[in-house]
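For this depiction, one protein chain was excluded, whereas all remaining protein chains were kept in their positions.
== chain A ==
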Amino acid sequence: MGGGRGAGLLLRAALLLLAVLVAHPAAAGQLDRAGLERHFPPPLVVGEKDDRLPVWPILKQQAGSYEVFAYAFESVDLAPIPGFGGTPPDLLIALAPDGTFRDVTVLSHHEPVFLEGLGPEPLFAFVEQYAGLSARQAIRVGRPNARAAGAAPQTTVDGISMATASTRVINQSILASALAVARAKLGFGAANVGLKVEARPDLYEPLALTDLLARGWVRRLTVTNADAASAFRGTGVADPSEGPPDAALTDLYVAALDPPAIGRNLLGPTRYDALMHELGPGNHAVMVISAGPEDAPENPVGDRFVLGAVPERLAISQGGLIVNARDMAVERRGAGLAEGLPPGPWTILRIDQAAGFDPSAPWVLTETIVRERGQILSEKIARTFTVETALPADLFTRIRPDDGPSWTDPWRARAPELALIGLMLAVLVPVLSRQRGLVADRRRFALFRLGFLALTLGFVGWFAQAQLSIVTLVGLVRAATVTHDLAFLLYDPPSLVLWAFALVALVAWGRGTFCGWLCPFGALQEFVGLLARPLRIRPVAVPPGLDRALRSLKYVVLAGILGAAAAGSPLADTLSEVEPFKTAITLYFVRAWPFVAYAAGLLVLNLFVFKGFCRYLCPLGAGLALLGRVRILDWIPRRAECGSPCQLCKVRCRYGAIAPSGRVDYAECFQCMECVTIIHDPGQCVPEVVARKRGRRAAPRPVTVG
């Protein structure tokens, strides 16, 4: 393992050198006044920067005074969310005083997919979609063309294929920083901006109206003649009430309908389902039914009630703020309503999600009773009566927009891909561990291997976009040293699953499991390598000294990249281009020609020096090889004869991972199983063949050498 130790020393030296050379940049805004003036040229005026928040007011001169045109800020100052490459993107955001985005511009980003390949244009087009959208709503990244396909244009932006994780991070940066500014500058926050509260559909139990009243889930607001008289006492209003003092002047039943335990029981299943369908997710419905005298002028849902309007005499409020509630003009007819529900007129009020209403927190229904004073110049005097409803919070699920786009979304959306990847791994593990099974069958195992590699290249690589890459390690190093945020990993589930598997396999078997079976570029090289024989290309024999030196090269590359990342240098992104993965797998070779030429060149090299890239250059392979030193199992069986006198496996190993002594260098092993197949094949393993020729039956069993 002399090469390994040398590489370790090299790595440490390179890290040290880079740490000294490269300055450590802090994540902070980059624009000064002049910079902002370039983005907001006259007649707009860049105002004095706020002294509390890194926000610049952008003003507009109007008849000698100024009006606020927008609040401009850099997302990195307020929400430095690490991107796919581990560095937060920086966006210049202009938020209008009413909470709509005036403009979003990319100042800088390190998203690998937009640095090269796709180029930055799709990203620029992506952020342009925000202009005109409101920060009051939670905006989600949909699929490409989601808007054209009918997604809500006020809450959805079109995603970019091949850049799902990056666009989510950008979206989160925009929303989180805008919300921080809106809270401080626009008075957001008193209302629950973008809060999404939905009734849990699973919590249904049959309840009678009496049960609902007893639990306080349906509330009753009764105003008697005496109540009204005492409220208007001293105002000079003549008491018009005729009935007995104890009789109800108005009597209202009040209920939030969203929870099925309330709405379904009150309305019956058919009407409830129809109402919820009409309402749409995130919005709320409150029902008010009158049980009082129907023709009383005080009845808030009586004759003077205007269908489809915001009711004059009823208001819903929460935390002292009135919530906009509008009659849905739902007619009361047909059967199926709850037993005992008063027969009087009703209104079902719709509360839009944007109102920030939270039915899981206490809310108040206010009824206003208006009376007139005076005969000729009459004056209206109003009195209010209230009833509070407090429902158990666990009837609802609450999603706060500042939680950002949920990391569970991509996991749900990519469940089918995850399932197939899981299946592949579930097949691979037993096949590789049962060495006397499929592995021992040379012909069938070769077919299995080709089939599996085809899946790795076509499905894992090109379709699921789960090529593991040094970029992730760069992100990890940046997270450890600069950003302290690992959340970016969660947005790319297939890669995370493969990483987890690769790390476990690393402990058991070494780097070979990933490099030999799950690396899409590795699989591509394997297939290209099949062309060598028909093309009559003979493998080039690399002299052992040169081979050792070249093997160490990949550790130097790794050290350079990780060192740059630890130092916070963008050089890490550039150096990571030594990997052809993005060109060959992520971008299907659709990229600037130097990158395509490089990747193609490596594939041609592969015809002469099998997997030359993997063995000599690949920084990810180097990283895995270093981590693989924790490997527990020496799982490749060896015989006493291996190396002396037999050299068959050494010669047949296309990776040069077997020393002339017969020793296996697991850091270079790709787990192709060639040598394992040989040793279990009595027709191939030379000591067995010799033994059989000599007529001796009992060849010694393969032994494992530590």
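Operating definition for what follows: contacts are C-beta pairs under 8 Å (C-beta built on N, C-alpha and C of every residue); 3 or more make two chains touch, one makes a residue touch a chain; residues count from 1.
Here is the rule we go by: contacts and distances are computed from a predicted model.
Here one chain is missing from view; checked against "FAD:protein FMN transferase", "Aspartyl/glutamyl-tRNA(Asn/Gln) amidotransferase subunit C", "Xanthine dehydrogenase YagT iron-sulfur-binding subunit" or "ABC transporter permease", UniProt names that protein "FAD:protein FMN transferase". Screening A:Ser161, A:Thr384 or A:Thr574 for touch with the missing chain picks out A:Thr384. Touch with the chain omitted from the figure is made, among A:Gln61, A:Asn145 or A:Thr270, by A:Gln61. With the whole complex as reference, residues 45, 47-51, 57, 59, 61, 63-68, 97, 185-187, 235, 315, 320-322, 366, 368, 382, 384 of chain A touch the missing chain.
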